[in-house]
Each structure stands twice: as C-alpha cells, then as structure tokens.
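This part shows chain A:
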Amino acid sequence: MFVLMLPVMYRVVLGPTALDRIVAINMIGTKTAVLLVVIGQFFDQAGMFVDFALAYALLNFVGSLAAARYFKRTRPIHHDLNPDSQPEPGAPAI
Partner candidate 1 sequence: MGEQAPIVIVLAPLFGALLIAFVGIRFKALCLPVTLGALSLSLAATVETFRTVLARGEFVYLLGGWKRLQEGDGISIGIEYRVDTISGLVLLVIAAVSLLVAIYSRTRVVADTPDRVPYYYMLYLLLVAGLAGMTITNDAFNLYVLLEISSLTSYALIAVGSRRAVLSAFNYVIMGTIGASFYLLGIGYLYIKTGVLNMQDIHAVIIANDLAESPSIRVASVLILMGVWIKMAFFPLHAWLPNAYSYSPTTTGALMAPLVTKVMIYIMIRMMVTVFGLDYSFRATPGMPLHWSNLVVTLSSIAIVAGSVMALSRRDLKKMLTYIIIAEVGYMVGGAWLANEKGMTGAVYHIVSDAFMTLCLFLAVGVIIARTGQSRIEGMNGLFKKMPLTMAAFTIGALSMIGLPPTCGFFSKWYLVGAGIEAGQWHYVGALLFSSLMNAVIFFRIFEMAYFPKEVNEAEPACFDPDAHPLETLEKTPSSMAIPLWISAVTLIVLGVFNYTIVQWIASALQSLNFFPAAG
Partner candidate 2 sequence: MIPAFDIILLVFLVVTSVIALRVRDLLAASMVFGIYSFLICLLWAEMTAVDVAFTEAAVGAGVSTVIMVATVYQTARRSKD
Partner candidate 3 sequence: METITSPIPLFACLASLLAVIPIVAFGKNPNLRESFTFSAGFAKLTLVLLMLPWVLDGKIVEFTFVDEIVKGVPLQFRVDGLGMLFTLVASTLWILTSLYAIGYMRGAHEGSQTRFFAFFAVSLSATLGVAFAANLLTMYLFYEMLSLATFPLVTHHQDREARTGGRTYLTYLLSTSIGFVLPAMIYCYWKSGGNMDFSTGGFLAEKVGPTESLVLLLLFVFGFAKSGVMPFHSWLPNAMVAPTPVSALLHAVAVVKVGVFCIIRVFTGVFGTDFLKTMDVAVVISWIAGFTVIVSSLIALTQDNLKRRLAFSTIGQLSYIVLGVSLLSTFGVTGSILHIAMHACGKITLFFCAGAIYVAAHKKYISELVGIGRVMPVTMSAFFIGSLSVIGLPVTGGLISKFYLVMGTMQAGHMGLLAVFLVSSILNAAYFLPIVYKAFLCRPEESQFEPGIKEAPLACVVPLCITSIMSVLLFFFPGILLDLASLITGVGN
C-alpha cells in the first residue's frame, strides 16, 4: 500500500499545479483512513482504530472542501505552465 502511495507522492512533489497536489493529497487522506483500520487490525483493537478512521474520513473531506472553496472564492488565475511565475492577483499594490 505504501508502495502504491509512491506515485501519489510523485504528484504531490511535482505537481504542476496546486490542484493536482490537492487531488493527490485527498487521495492520501482517504488511504490514511484505511491504513488506520489496517493498523487497528495489527493491534487487534480495530474497534478503537475504526473510530478515528471514521473521524479521519469525515475531516479529510473538510480539508479538501476548504481547498476547493479557496479556488471558488478567488478570482481565476490565468494559467500557463509555470504558475510560480504568476503574480498574486489579489495582492494590494503597496
């Protein structure tokens, strides 16, 4: 499973845009919840671990939603392939 996480990490690292990263992050988050349950199995205490896997699943959603909302609430950035060179559109000119 961790091995499978590697390609996802690849997206996180390279990403080209923030959204790509966020997608990958969302995925990792979901998998984390799964992994928690797996760890619970290791400890033979799945009952305990399920609780916070559940919490995790719920809260992970909050994180991605916030990120998504960020984009929704900002003025569109005109993308080209190198977003890092873009100036911040919302920044006041001082």
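Candidate entries met the following condition: all candidates are chains of the complex that A comes from, given by their letters.
In this section, a contact is a pair of C-beta atoms (placed from the backbone, for glycine too) under 8 Å apart; a residue touches a chain by one contact, two chains touch by 3 or more; residues count from 1.
Since this is a predicted model, take the numbers as computed values, not measurements.
Chemist: Pick the candidate that touches chain A in this complex from 1, 2 or 3.
Modeler: In this complex, among candidates 1, 2 or 3, chain A touches 2.
Chemist: Any idea which chain A residues touch candidate 2 in the complex?
Modeler: 2, 5, 9, 12-13, 15, 18, 21-22, 25, 28-29, 32, 35-36, 39-40, 42-43, 48-49, 51-52, 55-56, 59-60, 62-63, 66-67, 70, 73-74, 83-84, 86-88, 90-91
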